[in-house]
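What you see is the complex with one protein chain gone and the rest in place.
So, subunit A:
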Amino acid sequence: MKKQLVQGNQAIVMAAEVAGLKFYAGYPITPASEIIHELVNKKHIKVLQMEDEIASVSACIGASLAGLKAMTATSGPGFSLMQESIGLAHMMEIPLVIVNVQRVGPSTGMPTLPAQGDVIQCIHGSHGDYFPIVFYPNSVSELYAYTVMAFNAAEESMSPVILLSDGYISHLYETIMPHRDFDIKNRSRPPLGKGDRHFTGLSHEGSVPRTSDVDNYRRLITHLYEKQQLVAQRYNCYEYLECGKDTDTLLISYGALSRVAYYFKNDFALYRPIQMFPVVEEIKIIASRYKRILVMEMNTGQYVREIECILHREIEFIPILGGRIDLHEIKQKIRQKTIERNEE
């Protein structure tokens, strides 16, 4: 096998093919469009350009029900449009993969520049309670590996799995080893057209809608929650780098921004969640070794709340707002934060 120089979005397509992708529906959007550009040349994958992202995710739900592994890819504005049907897919237990290559928002924002503003939208974008599995790699080779994981997790959990990326790593070119030795999970449910099942977004018991049976609804949500937790525990992916020298600080970051964090590996211990949701519990044990927890992300504080929630302690936060990742700026902000802390 030969190493290949590929773009992040291209790596997603290569891995999706390995994972068994057979159906893609999408709508053009920067910085995710390269994914559909690559896919239209694959003869064994059905590719539809739909009229919008709502139709795209809906068509994927249909194709998945009909038995095919399905994927759609978008960026923040399209991801917002998909939210209602993502809730539907959780309720009907539809395996599919949704790639969100994040750009600067809100609204049209800065389409070509990277950000990390859609983290909370992944878990709370749709109405009601649902418990998605979300991965966020930080390199092209990780995009390749975690695309396969996303497909597998979708099949195991029978739910839409979200693969987060951003305009930086999706447009990055790196060499990867496109190996194919993955354990690929296949569909456990028979395809549509083989029975008398009814799939509905209404609260239901098996194939029968139960529109006002509260106890049944509570059982259904408990089932969805437990199922997602169980599958997520099989992945629980993160990166933890202990510091070469003695440090009291753990620096937490993820995605594109975490690539800059490696620069500080001689000053701080580093932690990077790859499975963003459900939050990896190991962070509790790791964080207990450090007096100081420093979180930086490309938004005004989305994942830091999740970290606070799970650790129940004071966390220092450095927002690096979307658009630019500048080492000099980050160094200054960390230094400033350290001075403030020492003055207190």
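By definition in this document, contacts are C-beta pairs under 8 Å (C-beta built on N, C-alpha and C of every residue); 3 or more make two chains touch, one makes a residue touch a chain; residues count from 1.
The rule is short, and it goes like this: contacts and distances are computed from a predicted model.
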item	value
Listed names "2-oxoglutarate oxidoreductase, beta subunit", "Carboxyltransferase domain-containing protein", "RNA polymerase, sigma-24 subunit, ECF subfamily" or "Glutamine ABC transporter permease", with the criterion being the UniProt name of the chain not displayed	"2-oxoglutarate oxidoreductase, beta subunit"
Contact partner of the left-out chain, one of A:2, A:43, A:194 or A:312	A:194
Sole residue of A:40, A:202 or A:321 that reaches the chain not shown, by the stated touch rule	A:202
Candidate in contact with the missing chain, chosen from A:84, A:239 or A:267	A:84
In subunit A, positions touching the absent partner	22-23, 25, 46, 48, 50-52, 54-56, 58-68, 70, 84-85, 87-88, 92, 191-202, 207-209, 211
